[in-house]
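First comes the structure, then the notes that go with it.
All protein chains but one are shown at their positions in the complex.
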Amino acid sequence: MRLRAENLSKRFGGVAAVQDVGFDLEPGVVHSIIGPNGAGKTTLLNLLSGIYRADSGSIVLDDTELSGRAPHEFAIAGVGRTFQNLQVFFNMTALENVMVGRWQHERCNLVSALLRLPRMAREERRCREAAYELLEFVGLAVWASRDADSMPYGALKRLEIARALAARPKFLLLDEPAAGLNPTETLDIDRLIREVAARDITVVLVEHNMKLVMEVSQHVVVLDYGRKLAEGDPKTVSADPRVIEAYLGCSA
Amino acid sequence: MLAQYLLAGLTVGAIYALVALGFAIIYNASNVINFAQGEFVMIGGMASAGFVEAGLGLPLAALLAIGCATLVGILLEKFAVERARGASVVTLIIITIGASILLRGLATLVWDKKIHPLPGFSGEQPIVFAGATLLPQVVWVIGVSALAVALVWWFFNRTLTGKAMLAVSHNRLAARLAGISVRRVLLTSFALSAALGALAGILIAPISFTSWDVGIMLGLKGFAAAILGGLGSGPGAVAGGLVLGIVESLGAGYLSSAYKDVFAFLIILAALVFLPDGLFGRRAAERV
Partner (left out) sequence: MSSSPTASSAGAPQSGSRRGLLALAIFAALLPLALPNAYTYEIAILVGINAITCVGLNLLIGYAGQISLGHAGFFGLGAYGSAILASRYGWPPLLSLPVSTVLVGALAWLVGRPILRLRGHYLAMGTLGLGVIVSIVLATEDRITGGPDGMAVPPLKVFSYAIGGEKTWYWIIAAAVVLAVWLAQNLIESPRGRAMRALHGSEVAASAVGIDAARHKLHVFVLSALFAAAAGGLTAHYSGFITPSKSSFVHSIELVTMVVFGGMASTFGAVVGAAVLTTLPQVLTTLKEYEMVTLGAVMMLTMIVMPQGLVPTLEKAIAAARRKPV
């Protein structure tokens, strides 16, 4: 289950947000994509999840070419994600948010929905239980029947993770999961990421929090001005003078 | 024949352009589609007809009518749109639709349900020009509309108030931080749109008469023209209005006059599907 990006490029008007970026994301390893502000990290993530269509290049999951497909097809192929600007379903409860995540794995056609066929009730119960388990996994069980719009920010970030996990993805793209969190909450995210990785899901992290990145990932890709600047394990990358210059603006 | 149709299309297109411009101005300032825009057109025509029938001279009647419509526009902003700030798109649409129904109802009470004529600005003798016969009013419509559009352009691009209004349409918060009163901009935009609409109503009344429900179709077509040109674009609205008028006229002349309105809306639909941002519109990117 390898995700390969090759020569990905995306322009917005005159700005090349991502230029010629390529890398391999091996399974069983926690990956991170880092870079200074404006480096193109979120654009890259949006490309990898199908929200943006690449101008050129390809995204291949095992042997399947994904680029050019609709976003929901990326999800069905096994790419899940969370969002930097929360995209929680505020018009539902926490439990319902996670239940939506399980959509691909439910058999529900229009006619059986309209007629409330008994098979659906069984599916619903299963769905509810599975969703509740995921809420427990991320530590949000107490919020299950509460409206999502009454939940604090940190809880919402974990809710998005639970929802993404409900889809049983092979790759989980986390867009700045620690943004806006205090040190305690960040430790929780750290632990959560490790537990997710232990469940055989390949985590890809976009993060600014260097401490988190260095501690939790085994493979780091550095972007700068839309291009891949460096790649490797955390120790090598953090010692790379080009990386240091990109972040601090002067040679070490 | 072609010249005749083009001229007719240009005439009605100029009216659509004014109405569409009104839509664009209000939308830019407040993100609201003012479904009552057509009623400003109606008020312009009906009020001036009423004043003329009461004995006033046409110029004074027209001025007063524009004043009435402007007042209604300000009241609409103050008591409906202002109160519903932050409401959803659908809610705002319903409010302005309710306002249009209210205004039409008031029109039947203040005036009546009859069709009223308005005297042409410079008589009824037809002029012959480039193989086409036209009423002198047509010259007035095209000429005054062009002048109005030019004045609006000058206002937005050369005066401080106009630029302030443009600033609000680009970024409300930043405009506020720069000391611009958003409330005042909203009021001005409604007043200006109402005046433009009323002007359109007065210009067209001598040709196609006016009545309490003349605003429905004109408002719809003006809205369609604004969308065609790209919602939020002033030049787009004007272009959209002219294109719509000409297409409609050509369709009515060469294909079928019964389906005149259908051609207009078909063009709109085609434009929406194939040119999703309109002729000049800008798509706001959704940040995820």
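The first chain written gets the first letter, and so on, giving A and B; residue counts start at 1 in each chain.
The rule is short, and it goes like this: a residue touches a chain if its C-beta (ideal position, glycine included) is under 8 Å from a C-beta of that chain, and two chains touch if they have at least 3 such contacts.
Quantities reported herein were computed from a predicted structural model and do not represent experimental measurements.
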Residue among B:63, B:139, B:166 or B:216 that touches the chain left out of view: B:216
Of A:57, A:80 or A:177, the residue in touch with the unshown chain: A:80
Go through chain A and note every residue touching the omitted chain. 49-51, 70-72, 75-76, 80-81, 83, 87-93, 95-96, 99-104, 106, 108-110, 112-116, 120, 123-125, 127-129, 132, 141, 144-145, 160, 163-164, 166-167
Contacts of chain B with the absent chain, listed as residue ranges: 33, 80, 83-84, 87-95, 97-106, 108-109, 216, 220, 223-224, 227, 231, 258-259, 261-262, 265-266, 268-269, 272-273, 276, 286, 288
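Throughout what follows, only the chains that are shown with their structure count from here on.
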From the C-alpha centre of chain A to that of chain B, how far is it in Å? 47
